[in-house]
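Only one protein chain is missing; all other protein chains are in place.
Naming follows writing order (A, B and C), and every chain is counted from residue 1.
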Amino acid sequence: MTDLQPLYEAILEGDAATAKATVQEALIESIDPQELLDKFMIPAMDEVGRRFETNEYFVPELLISARAMKGALELIRPKLADKGAKPIAKVVIGTVKGDLHDIGKNLVAAMLEGGGFEVIDLKVDVSPEQFVQTAKEQGAQIIAMSALLTTTMPGMKATVDAVNNAGLHDKVKIMIGGAPVTQRYADEIGADGFSENASAAVRLARQLVGAE
Amino acid sequence: MTDLQPLYEAILEGDAATAKATVQEALIESIDPQELLDKFMIPAMDEVGRRFETNEYFVPELLISARAMKGALELIRPKLADKGAKPIAKVVIGTVKGDLHDIGKNLVAAMLEGGGFEVIDLKVDVSPEQFVQTAKEQGAQIIAMSALLTTTMPGMKATVDAVNNAGLHDKVKIMIGGAPVTQRYADEIGADGFSENASAAVRLARQLVGAE
Amino acid sequence: MAIGLAITNLDEFTYGKSPKPIKCGRGVEIGNGRVIPEINFTLPPIDINPETWPEVLRQYSEMITGICERAVALGSSGILVEVETLPPMTVNPSWGVEVSRLVADKLDYYYEKRQLHSAFRLTPNDTREHQRPPRMRSGMYWDGMKEFFERSGEAGADLISIESTGGKEINDIALMDADVHALVFALGIIAPRDMEFLWREIVDSCKRNNVIPAGDSACGFANTAMVLAEQRMLPRVFAALVRIASVPRSLVAFEQGAVGPSKDCAYEGPYIKAITGSPISMEGRTAACAHFSSVGNISQAVCDCWSNESVQNVRLLSGYAPTVSMEQLEYDCRLLNVASQTPEDGRKMRDWLVASDSSHDPQAYVLRPDVVMRISKTMIEEDTPYLRVRAGLRCGLAEIRSAISANQLTLPVTEMKWMDRLYRQIDSLPNDETEFIEMMLPKLADAPWIPSEYGF
Partner (left out) sequence: MAIGLAITNLDEFTYGKSPKPIKCGRGVEIGNGRVIPEINFTLPPIDINPETWPEVLRQYSEMITGICERAVALGSSGILVEVETLPPMTVNPSWGVEVSRLVADKLDYYYEKRQLHSAFRLTPNDTREHQRPPRMRSGMYWDGMKEFFERSGEAGADLISIESTGGKEINDIALMDADVHALVFALGIIAPRDMEFLWREIVDSCKRNNVIPAGDSACGFANTAMVLAEQRMLPRVFAALVRIASVPRSLVAFEQGAVGPSKDCAYEGPYIKAITGSPISMEGRTAACAHFSSVGNISQAVCDCWSNESVQNVRLLSGYAPTVSMEQLEYDCRLLNVASQTPEDGRKMRDWLVASDSSHDPQAYVLRPDVVMRISKTMIEEDTPYLRVRAGLRCGLAEIRSAISANQLTLPVTEMKWMDRLYRQIDSLPNDETEFIEMMLPKLADAPWIPSEYGF
């Protein structure tokens, strides 16, 4: 039987080729894909997350592991029983109107994907209307907005208002972030959550959809 | 006839004794008190104000001149036709609940008095109720509040609310000040005016009662 | 009573080093060679009441966490953290204790997990003047203060300070009128009496609780004058004299058993250090967030801790303001400590700090280490606070006068006439304290104070 420890290691090290090869071999040997996921792949990503939070890993390592995970996942997803494979929730994310700072937003998006969410990335300079329309069309449970400029922060309030006016706020939670944003500001404009950084953003998203 | 230039000089120099003596002599010689006021005393205080604003005079000089003015004024007031002697308006002033910083408030009070207002000084640590009650009882046109602590600033809002609740805001204008206070804060809580310093406070008060 | 200065050699009067260093808290040494940052912080606009209390605690937690994280990231060798309570926390000491405990616990955490050395200075307010005229030795305010001192151990304090206000009722009047006689009565007669009473209590309480009595600040006296001078409300030369006049008062805390570091906002610190040898905390350009001043660099010349005075927890572009202050203080201390690796170089740095400010303003000039030593010496040759204040004022004004003649100090033209006015007032102070008191009591009969609270 294939030794599966290398799958764990490969994801941890961000070695996509080895990760995929190991998964393929295991599938040929008819090993339960659910077991691959639960015993090796998810624990590997958990360890990646831990290392990132304790500053042993940097973003490039995080991203490369996430890519290895994604590659391996694509191979087993068709074989998995439906239950395990469904994303926790759909998130529509973007930077607000006028704001082009997207590094933070990209990290949050990557971490959300790694954390099991389906992410619809509207990229930068997103108007309130675009947020609302996409959330509606895609049946998203979360709208996530990022702003780095104090002059674009009001775009967050505009979006919250648009969500309220569209009668959508009972279906969609709104989370916000970015360097100048604070919990106080979130409260003030009626957003449902704020977090300081990308890891906390995943925890927050889980809380908002009641997954934690 | 008495040379009246010394009256001007005495007020400018804060020499209360000379100021009073000159006024007394002039009154004996039946010089028109209104002329004393308009030609010598008020111009002297105007010059004091100018020197203070241009940093030639400091507070002690301002206060001592104001005292000389007051002494001289007490002598001529009974002889003046009513019209010239009425104060511009009544101001109730104090520091807000919990705040003991009163130097700024004292300066504002002194400048308002020098500027022709009647000032009712409630001193420090004044509750919203006290402001409202005194303003009502005395028929004041202005409530002036000072706060130096960020933790006591909310007392200003409480007082504005109390004035509104008492249905008094159509009769009384509210002005606020103190180092942490801003125009923005004044707007936020519904105060009618804010000023940075004591000289500007007098101009503001005049504006608020339409005297300028 | 001190007979000589603790520091007699100008070469040994420098930053980071004091004759009586202190060990405290979690591995912190003060005055033993290195300057350390003293970081202060306070709430943004918020009402303090039972409803907002959880938010108050959250803010303190946010502030101290940000500070510790930054100190660790910059590899700080140790920090002094001050919490100066806000009045409701002293009136209700349980609140004050809760906030302090929260901060102390965080410091413990960062010491254990991240090896951050730290000490914690707790500064309860002097709330006695919440009553006007103030009652100094009884009543609910004084009871609250006493309770707070007694619970300082429970609160996790390593050091206790206060910015006491006894005598300020008269000092306020003196400032408004630039009246030297009232000033001397406030700072030479009644303030020292209150300091003696108050600091005996504090030192006793500290002994029982194993906390270090650190020192007092003449903030309500001399910094009020400084701020007013900065706003061009008072002549700078008068503010400089108020600073000197505040020294004998602040010294009383040390005579009663305080050991330093004196309070950051006690700009009279250099005098205290010269006289007692205790380490001092100072603030200057890094405290511009709290008040502007004309002593931004010179205030650093002989400091042992270097502080930001106080900053509100507002969001700046990089992060919260207290974290920003932490970074600035740490870099400033790094620079001082690198420069003082040899005594000659340390003195060079000190002298640059001095030279960069001392000619611009008499308030800066009277912080020159040599001037401090000369004025301190004439003061401690006298035996009572009154005579010390008188001697200090005489000497101080003479120093300023000769500095102006020697072109070592420029004074705005508007202040020139004040030199003579102040001289005449100082010159007319009698030799005899009793005579002075008898002269002043009737003049102050209408003032908002209670003479019996000062033993009259």
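Remarks
To be clear about the criterion, a residue touches a chain if its C-beta (ideal position, glycine included) is under 8 Å from a C-beta of that chain, and two chains touch if they have at least 3 such contacts.
The structure presented is a predicted model; accordingly, all values stated were derived computationally and were not measured.
Within the set C:I7, C:C289, C:V372 or C:L409, the residue that contacts the chain not displayed is C:C289. Between the chain not shown and the residues B:G71, B:G116 or B:P180, the one that touches is B:P180. Residue-wise, the contact with the chain that is not shown comes from A:P154, picked out of A:P43, A:P154 or A:G190. Contact between chain C and the unshown chain involves residues 42, 70, 73-75, 230, 284-286, 288-292, 294, 296-297, 310-312, 314-319, 321, 323-324, 327-328, 330-332, 334-335, 337-339, 345, 348-349, 352-353, 355-357, 360. Where chain B meets the missing chain, the touching residues are 150, 179-180, 182. Where chain A meets the chain that is not shown, the touching residues are 55-56, 58-60, 63-64, 98, 100, 102-103, 106-107, 123-125, 149-151, 153-154, 180, 185, 197.
The rule is short, and it goes like this: only the chains that are shown with their structure count from here on.
Here the chain-to-chain distance from chain A to chain B, counted in touching steps, is 2. Put simply, the chain farthest from chain C by mean CA position is A. Looking at which of B-C and A-C shares more C-beta pairs in contact, the answer is the pair B-C. Taking each chain's centre as the mean of its C-alpha atoms, chain A lies 62 Å from chain B. Rounded to a whole number, the gap between the C-alpha centres of chain B and chain C is 34 angstrom.
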